[in-house]
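All protein chains but one are shown at their positions in the complex.
Then we have chain A:
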Amino acid sequence: MSDLTIKNLKKGFDGTEIIKGIDLEIKDHEFVVFVGPSGCGKSTLLRLIAGLEEVTSGHIHLDGQDITDVAPAKRNLAMVFQTYALYPHMSVSKNMSFALSLAGADKAEIERKVKEAARILELEHLLERKPKALSGGQRQRVAIGRAIVRHPKVFLFDEPLSNLDAALRVQMRLELARLHKELNATMIYVTHDQVEAMTLADKVVVFNGGRVEQVGSPLELYHHPLNQFVAGFIGTPKMAFLGGSVKAADASGVTVALACGPEYCLPLDGSALKAGDRVTLGVRPEHLQIAAAEHSPFKVRLDVSEHLGADTYCYVRTESGELLTVRAPGDFAGQFGERASLIPDLAHCHLFDADGRTLPKPGASARAA
């Protein structure tokens, strides 16, 4: 068992609060990914969990036991650092066995565990090498191996793949997913990479400014973001935001007049809105369609297009000057400066009120209440 519970955790450095009260529950065997903009405190939270920083207030429980003040080595956690932090003068096998030999484990036992980890990570032929004689991916695997041999309850990863090239990153991502299944371990993983977050996570935690914005499965965050921040943060290319005001609203629909011209009636619960309120419409690139200029009242002018083969990301500018991204088919032939119009998929649009909160679907608020 390894359930991690964080209760109202706060951390400040020299008076400035970095972590502003975090509550989080991580279940046994879960793969949890932390995402958030740079400087929002993801690494700090990870270091707090590992015990490398002292908490200012709040509690961390592992399996019901309060580990807030327990020494790092006694917490039964292992961390993989972004820079790997391998011991440069020790061989690969020494790197991996360091913790065990410090703990005074039996020689045969150490060797068995190192062999086992090396087998899982395919490092067997490198055991006698020094870290400097390894490639980036191999170093990464040694760093993971160092964590594995300790059989920790929770693995902590701080952007472990960010120093690798794109191809290696894909490969290591798959290996991590395999490792998670094979070890059946609880893992907490910090990343800046959307793809890593979406593919690896059972649960994604979105941070912003030292607070949790939303917790949920990758698809839940994608389809039902709680607020504008999460909606804009999850998904690449980013969701586009269009300003507008409410024309009419009731519990079954909201009619919005966008600043760039068109009016749309969205099937959302607008009972909290009244005519004239400022709102923001959010629409993802994949929920927009480009049509001939006369097909729709949503007039745009084409900007640059990025041809990726299977898809084309076409940037378009509205009449009020907002820049949107549209995901078009790979053979899209629109030219720079051409006039066109957009047809949004209204069922997948999001509407955010003046405070950035997402409007619920009709009936959803009734269920919540």
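Heads up, the rule we're going with is that a contact is a pair of C-beta atoms (placed from the backbone, for glycine too) under 8 Å apart; a residue touches a chain by one contact, two chains touch by 3 or more; residues count from 1.
To be clear about the criterion, contacts and distances are computed from a predicted model.
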item: Listed names "Nitrogen fixation protein NifU", "Ferredoxin", "Protein FixC" or "Mannitol ABC transporter permease protein", matching UniProt entry of the absent chain; value: "Mannitol ABC transporter permease protein"
item: Touch criterion as defined above, residue of A:Ala78, A:Ile110, A:Leu134 or A:Leu221 at the omitted chain; value: A:Ala78
item: Option from A:Pro88, A:Gly276 or A:Gly309 whose C-beta touches the chain left out; value: A:Pro88
item: Residue in contact with the excluded chain [from A:Leu9, A:Ile22 or A:Ala50]; value: A:Ala50
item: Chain A residues that touch the omitted chain in the full complex; value: 47, 50-52, 72-74, 77-79, 81-83, 85-90, 98-99, 102-103, 132, 146, 150
